[in-house]
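Accompanying notes for the structure given below.
With one protein chain removed, the remaining protein chains of the complex are shown where they sit.
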Amino acid sequence: MPAKSNYVANATPLFSILSPAQCEEIFLAAEEVLERTGVTVHDEEARDILKKAGCWLDGIRVRIPSAVVNQALNSVPKRVTLCNSRTGSRDVLLEGNNAYFGTGSDTPFTIDPYTGRRRRSTKQSVGWACKVIDALPNLDFVMSLGIVQDVPLLISDRHQFEAQVLNTSKPIVTTAHDIYGFADIIEMCEIIAGGEEELRRNPFMTLYAEPISPLQHAWEAASKLVLAARKGLPVVYTPCVMAGGTVPATMAGVLTNGLAESLSGLVINQATREGSPFIMGGVFTIMDMSSTIFSYGSPEFNLLMSALADMAHYLKLPMFGTAGCSDACVVDEQAGIEAALSIAMTALSGPNLNHDVGYIEYGSTSSLEYLTINNDVIGMARRLVRGIKVNDETLALDLIDKVGPGGHFLAEDHTMKYFKTETYYPELINRQRYDAWKENGSKTLFQRANEKVKDIIENYQPEPLPQDVQKRIRAIVERAEQKVH
Amino acid sequence: MTKSQYVRANYQVNATPQFHVLSEHQCENIYYGALEALERTGAEVHSRTALEIFRQGGCRVDGNRVRFPTRLVERAVSSTPSRVVISDRHGHRSMFLEGSNVYYGPGPTNTYTLDPFTGERRRPKKSDTVRAGIVCDALPNIAYAMDNGTPMDVTPTLADVHAFQALLENTVKPIIHWGFGIEQYQDIVEMAAAVAGGLAELQRNPFIVLYSESSPPLRHSEEAIDKAIFAAKTDIPVIYTPCTFAGGVAPATMAGSLVISVADFLVGLVAGQLVREGASFIMGGLISTMDMSSSILSYGATELSLLSAGLTDVARHMKIPMFSTGGCSDSKVIDVQTGIEAAFSILIAGLSGASIVHDCNYMEYGATGSLELMVMDDEIIGMVKRILEGIEVDDEHLAVDVIDAVGPGGHFLGEMHTMAHFRDFWAPTLINRLRYDGWKAEGSKTMGQRIREKTQNIINTHKPEKLPDEVLRQIQTVVDRAEAREAAKKISK
Amino acid sequence: MSKYFEDLAQSVIAGQQERVKELTRQALDAGTDPVEIINQGLISGMNVVGARFKVGQMFVPEVLMSARAMNGGMELVKPLLVGQELPSAGKVVLGTVKGDLHDIGKNLVGMMLESAGFTVVNLGVDAGPEKFLQAIKEHKPGVIGLSALLTTTMLSMKDTIEVLKEEGLRTEVKVIVGGAPISQDFAEEIGADGFAPDAASATDLCKKLLA
Partner (left out) sequence: MSNYFEDLAHSVIAGQQDRVKQLTQQALDAGTDPVEIINQGLISGMNVVGARFKVGQMFVPEVLMSARAMNGGMELVKPLLVGQELPSAGKVVLGTVKGDLHDIGKNLVGMMLESAGFTVVNLGVDAGPQKFLQAIKEHKPGVIGMSALLTTTMLSMKDTIEVLKEEGLRNKVKVIVGGAPISQDFADEIGADGFAPDAASATDLCKKLLA
């Protein structure tokens, strides 16, 4: 191998929607929105914190000087690590262009894998979902993939968390109805981690909160940001914005408005305690102007999410992205198309913590088959992002000469060495020849996925929590139940 | 309104998304690897005509083995036009194969077809090629026509001639066409010339592109290389496509597969440029991985997308238009897998900026052609085109004033700004965004069902523009003459 | 004259507020009956808009532009309706329930109802049972519409219905519900009169309930 100099290689494919100058332009516009228009904050404590930080208050309207935004950007950690809840192993490194995938949480409905019927999600369905996620190698973290609705709704968040943590050891992004729910969940996590400091040092969970677009921080959201900062726990803050509905119809306007919401959330969080881990989120998409849905599959959604990833990299903020979801009401060709586009673009852009894998029906319903299918799609996308290595060994000129014109490479050591690493072998995607496929029952991808889901539910055992830990968690859930009664 | 009062300086924008698999240096490395393989290992050429051309051109010929001096290959590359313009049947220039323009369409010669009415997988007939022409003609995002299957209810050695007739009479779009050999290509060019109003007109504004495939590694059959030579002589653009699959006919490493693909293309290119300097060549690229379990050449693998995008980077480095692959699947039926694989490859091929992306109809690792898949792909291409438009960033699109006017807690639905821009949203036709209840009320249809309905509807109702009777007669004369020729051959045998 | 009404209706459909105003003024100057202007021009145009939206030929922003254009005409006609009531399809009180600040869906329903000729009283967000109660007493609507985005806040819908019962007002008014976690089953369970999955069907539902 000769020496080389001045040789630039793409270690991975290079992909961007926005140039650095465009990122700057959008960031400056968002700062202008915060300074000029401001946001409403529906929590008195958060408003006090903002006032002390140097913001201008006018009733619940808060205007934020650019200097305060910049200060928050300076103090926020550029990276956040999430861990395995059983081993504490630091598995999910939210930094740079690392892209991890997981599910979403807030689907009221789910497709039952046994009956095929759409029904309300339950504690059992959430448990099943977490088992399936735990078993799938390309899923890195968990959100509940359903709202538990067969328990008292006011404290369903505690049940939901219990169902998750019993069925998976992967990191959990958790929702809660309010700070009281969060307090209970944090307490459960501290029991599992073995203490408050242990949890802070190796967090296996991050809180989740969202503003209400345009430019509103409700009491629940603002108080969660404050609580997370006080506890020193990571928080995901996710504006869910729809072009033409809650934000302007132009893509740059969507990014400006959405970013202004994220940055104002960041300021609340950092002003409470500098250096708190904060993950910028976003589900940026369009409102379909015919059906008025919040689209989870439009090409604009893909563009916006990739552009937001460019923004996050520009600002050096860990990012919570969205992929593997669909507007289709069943797991059909459309669901496949929309998942492929969003997962491929997400993997190429590299936002860090990407949720909503397994959502169908514009986020109203979850499907475990869809989740399982997307495990393959994520594998495909990850192969794409590994790119092409170019060196003497991979160029293989000696081998080409040895095999010669008209020969073949099947029985070569070089092939043996590389065919499995250079090529991704999906699990459910079928590449059998027609006759073999027919012999195996002419199954569609959905049928194969359904079989796999049922197999996991029936046969897979997640790593259990110690009995005493399980009991103490149960006690917290029961305590909450009692308070409701 | 003060923000737009200033003028920006040194402001560089991404007018479209930016995507590259390989750096400029890596492209160079692969290109040089191909030159080294051609100079050192050389290629096996099974055509006496071609061997003579190579010998006279200065290659080292040793039996069937031809070794290519680098200077000769470099000269061929530099004499190849960096742009090729393809017209439609009217001679209107419609496909500008240059820069990073992307055009999508189907592929050829499948040995089965999925009947869009019965769902049956069966052998293609000439009437299926007629349908292919009609569907290509009707779909807005399909830029050209290709045959979607070799018709098997006609004289086998003239299946290409019959398929061409069927396409020619049923679409005004450009036609990229496979032929078995020189005689058939002569028939095909003659038919096309009849439509164009003479060979000279056809050469000036070609609406057909010829297509030839070599069999790697480094092996070129007589008809493959002779077709490339024929195209150069006849002055009709040609695509030269080595079918490269990693681990089978090329190294299992992606870079090694690219070397084989580029080297094998260059063999065809050198032959063509030696015949006519400046002949229009398009670099082909059917490049993927061999599935080591089923031993198929995978049309759904990520590696197809990755390798095709890498090859496109090399093509741009060489400044030669690129014929890439996408919109295809290994699935045997139209299902979720088909959607995933088609979308994935259409997206990556689009981002890579390949000039032509073919095989937007290939099911079952290429064995079966499906018009329903083409209809599905038409929708996916629409989505991807929207993505390729990127994001515009200026004061109007940043909309800071509108955001301020609406304020926290308001909404943008009734704003003039929304009215002015919401039509920029991509409008779906087969993708369904109805709410659950509305979708249920419309019969709970899957996208596959909607695709089938649309395909049938196109076949039943779309009426492509007819050719003049006189031209139709001339075309038929060519077909009849070809039939007589083949019949005579059979008797003499 | 029918040509004139056609023109007016077309201008409503096209969402051209200025043109609608101009045509309305012309008609009034020519002594046309205001009620006829409304019914054969303004409302008639708006009916076409509603029908087109339903089949996906028109989109939300366009519907709202048409509504704005229609209202431009209405403003001119209204003062001349001496002693006559402005024709209304009915009165609807809308609100996002207690604890919930999401109101884009509810606002959309409101605008669609107005476009279809309803009179809408919008209570905004965070509207608890008492607020609805008060609004019913004050405005005497035919329908009240409750919206919720969260599974926790949707529980408050039931509370509102219970309060109406206690106050003896449940039979005076129809109750409809909507929002992401709401379904027909849920509506029946809490004893609402109807569920609308989207803004267009909310309009249809109100028409049906008040028919």
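Per-chain residue numbering starts at 1, and chain names A, B and C are given in the order in which the chains are listed.
The rule we apply is simple: a contact is a pair of C-beta atoms (placed from the backbone, for glycine too) under 8 Å apart; a residue touches a chain by one contact, two chains touch by 3 or more.
Nothing here was measured: the structure is a model prediction, and the numbers come from that model.
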In the full complex, displayed partners of the excluded chain: A, B
Which of B:79, B:294, B:456 or B:474 contacts the chain that the document leaves out: B:294
Which of A:4, A:316 or A:420 contacts the chain that the document leaves out: A:420
Among B:66, B:159, B:342 or B:451, the residue in touch with the chain that has been omitted: B:159
Hidden partner chain, residues of chain A it touches: 406, 408, 410-412, 415-416, 419-420, 433-436
Missing-partner contacts on chain B, residue numbers: 46, 109, 111, 150, 152, 156-157, 159, 180, 215, 219, 221, 247-249, 252, 290, 292-295, 366-367
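Assume only the chains that are shown with their structure count from here on.
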Two chains joined by the most C-beta pairs in contact, as defined above: A-B
Most widely separated chain from chain B, with each centre as the mean of CA atoms: C
Chain centre separation in whole Å, for chain C relative to chain B (CA means): 52
Gap in Å, rounded to a whole number, between the CA centres of chain C and chain A: 38
Per-residue multi-chain contacts in chain C, two or more chains: 59-61, 101, 104, 108, 198
In chain B, residues with contacts to at least two other chains: 409, 411, 413, 415, 418, 422, 435-436, 438
